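One chain of protein is taken out of this complex; the other chains stay put.
As written, the chain order gives the labels A, B and C, with residue 1 at the start of each chain.
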Amino acid sequence: MSEEIVEHGDKERMIRGFGAMVLARTLNNKIMTAQRQGRVGFFTPTSGQEAAQIGLSMHLRKEDIIYQYYRDMPMMLHMGVPVDIIINQIYGNSMDIAKGRQMPSHLLARDYNFMSVPSPVATNLPLAVGTAYANRYLKKDGIVVASFGDGSSSTPDFHAAMNLAAVYNLPVIFFCENNGLAISLPTEKQTKVEIWKKAEAYGMPGILVNGSDMVDTYEKTREMVEYVRSGKGPVLIEARCPRMGPHSTSDDPTKYLTDIVKEGSDRDPLIISQKRLVEMGVITEQIASKIREDSQNFITSKFDELEKIPPPSPETLFEDVYEEPTWIIDEERGEIIGRN
Amino acid sequence: MSEEIVEHGDKERMIRGFGAMVLARTLNNKIMTAQRQGRVGFFTPTSGQEAAQIGLSMHLRKEDIIYQYYRDMPMMLHMGVPVDIIINQIYGNSMDIAKGRQMPSHLLARDYNFMSVPSPVATNLPLAVGTAYANRYLKKDGIVVASFGDGSSSTPDFHAAMNLAAVYNLPVIFFCENNGLAISLPTEKQTKVEIWKKAEAYGMPGILVNGSDMVDTYEKTREMVEYVRSGKGPVLIEARCPRMGPHSTSDDPTKYLTDIVKEGSDRDPLIISQKRLVEMGVITEQIASKIREDSQNFITSKFDELEKIPPPSPETLFEDVYEEPTWIIDEERGEIIGRN
Amino acid sequence: MVQSLNRTLDMKMGEDSNIILLGEDIGKDGGVFRVTEGLQAKYGEDRVIDTPLVELGIVGMAIGMSMNGLKPIPEIQFQDFIFTAFDQIVNQMAKMRYRSGGTITVPLVLRTPYGGGIRGGLYHSQSGESYFVHTSGLKVVTPSNPYDAKGLLSSSLDSKDPVIFLEPKRLYRSGKMEVPDEDYRIPLGKAKLLHEGDSVSIITYGSMVPAVLKTVTDNSLDADVLDLRTLSPMDRDSIIASARKTGRVVIVHEAPRTLGMGAEISALISESSIEYLYAPILRVTGPDVPFPYRLEDLYLPNSSRILSAVNRVLQFR
Partner (left out) sequence: MVQSLNRTLDMKMGEDSNIILLGEDIGKDGGVFRVTEGLQAKYGEDRVIDTPLVELGIVGMAIGMSMNGLKPIPEIQFQDFIFTAFDQIVNQMAKMRYRSGGTITVPLVLRTPYGGGIRGGLYHSQSGESYFVHTSGLKVVTPSNPYDAKGLLSSSLDSKDPVIFLEPKRLYRSGKMEVPDEDYRIPLGKAKLLHEGDSVSIITYGSMVPAVLKTVTDNSLDADVLDLRTLSPMDRDSIIASARKTGRVVIVHEAPRTLGMGAEISALISESSIEYLYAPILRVTGPDVPFPYRLEDLYLPNSSRILSAVNRVLQFR
């Protein structure tokens, strides 16, 4: 099957996918280091989930709308969101689209059809359903992807969104990145049933993929994406992709986790995917090394450069609550930073 | 199988069950008439759901705790809640346990282990799970029953409660009385999957029963109740029992419903169950008629008698917000009815 | 008011095909209060959507629709049930513009009936406006008559910000009045002076407006009666102007006293105009108890309580 893909002209796509994985890992590691150095406030590492995300997003198009969650930086990079846009949000500086209002990891890039991430988990899922409804009603092209973690399957919003998408037969891909944990709670204690199987309770197809392998994810999700794109209704995809680090930079996983997937080990999705691609003749070890090196240089220079951008101006605190500030906000701005 | 039941000494139980069905229907009809006469404020009729409820509650014991919903008056009557307790709540008079605070239909009888009904549907389900947890932790006997309508399966609370009960393997019977409608929305538009099948998504057994037939419900639910009682975990039972009237006394069903089950027709659960019992030799037509007649007389006199009880005193408005009224409530009572 | 709302929705849907209604029983049934009667038959099931029983889904879908080009009008059947969708309102609807740096907006109008007067007991009678007014990012509007209902609903639909449109269900079927057929607006954020006087300012809104007006007329009170109409943002200038003029203020609402709108109005006046006051600022409100069924009439502020508060401030030395 893999050879088939290559023959069908997917080689380019595979290389770009792998490149994005490497870029994302490099950026992730850079941010984690910067956070330890006190240069960044917070981060939820994305390592371990690159192959799952990019394996799926290789099927996506510009017009597709993505309600990503806080670990989907790799998918954003793969879909062409410029590194600057992401790093500025990590710093929360004056060039940040969100004007430094969100904790890092809560990314957005409206121009690239990446919606905004709230902290309350899974609460974007009903929005994704509404957006899909609008898309169909307005006869716009494009499907909607809504991603979330395994823990998020317990939430009210998951249930609401799954049922509504099914009832209205909407073009939504529910993409569960099952990294085995919700902070400290293992998935087995979250729910007794495998998440992909829950699709049946709502009347939609569900599948399980090996989210540690970009090629496997890509191949297995193809049919699902086509199903949704052809208007047949929503689907649920569960990708298994073990978390490789702490839940966030505030978390100490040693309390609850012994078996962490090590970077560079043969359970690391970068290693797994690279091996597959080398076997398939899509890349060579040399090309892979070159990609890693280029990423490293690129990220390091970008990251250091953008750190110099100043924080948002005090006025921004009072903007965007409403289209026009109310007298209340004007008054409060006056009290806090003086009237302008 | 039915003969077997009778031989096993269930005859008494069957007669009591049928008696409760008739009593409940009689009371239901009386309330509906009284409501039209302006003597009662509101009601959600319970007709059509008697066989389902009582078919299940024939397996229940005094120590079992029931989180009923607003159509479960028949089950309450069957479990021995005195008619007075119910009628006083229908009037919301000064003998009402709830001190006239709740709309009629939102019944309670703590002494009989019937908990209190809130209006927001299904929001009692997570409570039922907590109560079951307490029961097990405190090593108390008794299982927990939580009933709800088909529409309620879409709610956040359903999802939360089902998952939690399964994760902690708690003794809860989730009892869905599927009357085919949520006010005006038919079940097919509520969700694409039969409700009993949703049990699988949580890792518990689910069954479907014919809730129009008391004997069928009784027989089919037995194993489920035993399963729960033996500590194996929660179950979901769906009973199909078409609504026979309007959603409530405020509702005009002609807008959305053409095929209403008529009272006394061969789809009326009272008729269906009576036939079964006569065939089984549990009762005769004569006994059935006698039961109906007695119920009629009993209910009429009770209903008229209790109407004379005065409304709750003004002071009760300010009680039971807290164990002791706060200064705020004291102050407000003073302003509204004068200090005492 | 039901008719006025129904006609306004009809008119607006006719003008703008991006307006979508969604909620429980709003289609075939026409809504439990008949506000959306006939609209599904006219505009189709795609535009008047009967939803499953899940308020957070209704609100969440509406937000997602509005982010993608539609103008949704979700209905919550009773305001009492909105709390099951409260996270969507507080954390998504109200904060989307802010957290996206203004790149994503959520123009929608969430309609819901609130307040007592129909013997609805604890869960069909609540007046929860404070929960929304305390939440920045939302506008909160409530009409007190059919004319305002149309003008305020139209302005709400013009708003680029989410509006919580609270319909006093007690007034759904009362207060018949002429409502012009043509399009008009009542600007958000502007109160209306319904009665003018120099001795006392009575500030109120929504369901209490008729009772206040009746008290004033029946007792020939020399009172300003201010109908706020928009609760967030309130009409600061009108409130302050009236308070400064009369120096005596009574606030009337049905919601419980503690942190009800009266608290904010009182605080606003005493931080801006305390030197103009001759008397305490009094509040006549529902008590801080859940809403009752049988004793509803005792719960709701009435003429005698309003009058007694007015007399207290008038007689205060």
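To be clear about the criterion, contacts are C-beta pairs under 8 Å (C-beta built on N, C-alpha and C of every residue); 3 or more make two chains touch, one makes a residue touch a chain.
Here the structure is a predicted model, which means the values were calculated and not measured.
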Of C:F33, C:Y123 or C:Y147, the one touching the omitted chain in the full complex: C:Y123
Residue in contact with the excluded chain [from C:V179, C:A211 or C:V289]: C:V289
Option from C:A241, C:L259, C:L298 or C:L314 whose C-beta touches the chain left out: C:L259
Options A:I15, A:M103, A:I260 or A:M280, residue touching the unrepresented chain: A:M103
Which residue of C:L21, C:V48 or C:A94 touches the chain not shown here: C:A94
Residue ranges of chain C at the interface with the undisplayed chain: 80-81, 83-84, 86-87, 89-91, 94-95, 98-99, 122-123, 130-131, 133-134, 136-137, 232, 256, 258-264, 266-267, 269-275, 277, 279-283, 288-290
Residues in chain B touching the chain absent from view: 65, 96-99, 101-102, 106, 108, 110, 115-116, 118-120, 123-135, 137-138, 140, 156-157, 159-161, 163-164, 167, 319-323, 326-329
Interface residues of chain A (partner: the chain not displayed): 41-42, 92-93, 100-103, 106, 118-121, 123, 151-152, 154-157, 182-185, 189-191, 250-251, 255-256, 311-312, 314, 316-318, 321, 326, 328-329, 332-333, 335-337
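Please note the rule applied: only the chains that are shown with their structure count from here on.
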Chain-level touch network, classified as line, ring, star, complete or other: complete
Furthest chain, CA centroid comparison against chain A: B
Distance-to-centre winner among chains (Cα means, whole assembly as reference): C
Mean-CA-position distance for chain C and chain A (Å): 40
Computed distance of Cα centres, chain B from chain A, in Å: 46
For chain B paired with chain C, centre-to-centre distance based on mean C-alpha positions, whole Å: 36
In chain B, residues with contacts to at least two other chains: 154, 156-157, 189-191
Sequence positions of chain C contacting 2 or more other chains: 51-52, 54, 56-57, 84
